[in-house]
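Next up is a structure, given as structure tokens.
A protein chain is absent from this complex, but the other protein chains hold their places.
Right after this comes chain A.
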Amino acid sequence: MEINEVFKPSKVEEAIKLLDHYQETSKIIAGGTDLIISLREGKESASVIIDISSIKELKEITKREDWIEIGAGVTFTKVVNATMLQEKYKGLIDAAASVGSPQIRNAATVGGNICNASPAADFIPPLLALEAVLVIAGSNGIREIKLNDFITDKGKVALSKNELLVKVKFKELKRNQGLGFNKLGLRKALAISRICTSVYLEISEDSKCRDMRIANGSLGRHGLREKVVENYFKGKPLTSETIEIGSQLLEEEVNNRLQGRSSAEFKREAVKGVFTVALNKAIENSRL
């Protein structure tokens, strides 16, 4: 299919109208770091391209009541440099900084990373750990959906053809809460993650784990939570013993999930090291 038309709306409503009109024949482009490649390789096709990179309202990071909202068109470079996210949201910044290279981070967007739903998407695990909620605009208005429910399979999301992801939001982190991120890539830049793990942690007054949410990437058909391990940690002190036991539980989970895959032997072993570092970062960040 040849590309016949490219539209560059400047408002969300305009984009929705275009999507509503062209439906399946159209594709949304933001940074283009995934779409351009798959168009060139013939993996996807579209006769109409709707370029949302000029929609200003998609490019803001804002604090609203006790929520942080990141526009779908915000680039990873912007996330890395966002004053609002420094220190406390180190886990989120680490994830954004680990995406591709400076050139890719300048173009690629948070919304693109989410909607592309790659199993190796670096930004999805920290958002899952933060229990992020997506705000989606359509011709019938605005709806909200949990990120966890939005991603339905590898590369598949619960987004209709006439809908647009507008922003992703999550609850502000408090003093005793922290987010950690760690990624195993085969080199220091331009590395697709072999494993990436993000840990959200809430520590109680008596230094125990009050709540924990663990999300992994590249360990399943899409980014996902590790509920068994999370439940083990709840109410327990974070000692080297409990972390060791938790890591072993994670190994079992990963082993069961990846059974039959050639990467299982490596990943079930390596995930323990990757998780331990992410957890320690979460502990550290919860003190900020």
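What we mean here is this: a residue touches a chain if its C-beta (ideal position, glycine included) is under 8 Å from a C-beta of that chain, and two chains touch if they have at least 3 such contacts; residues count from 1.
Operating definition for what follows: contacts and distances are computed from a predicted model.
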**Prompt:** From the names "Molybdopterin-dependent oxidoreductase", "ABC transporter permease", "Carbon-monoxide dehydrogenase large subunit" or "Spore germination protein KB", which one matches the UniProt record for the unseen chain?
**Reply:** "Molybdopterin-dependent oxidoreductase"
**Message:** Please identify which residue in A:Met1, A:Met84 or A:Leu190 touches the non-displayed chain.
**Reply:** A:Leu190
**Request:** Pick out the residues on chain A that sit against the missing chain.
**Result:** 101, 184, 186-192, 194, 263, 265-266, 269-270, 272-274, 276
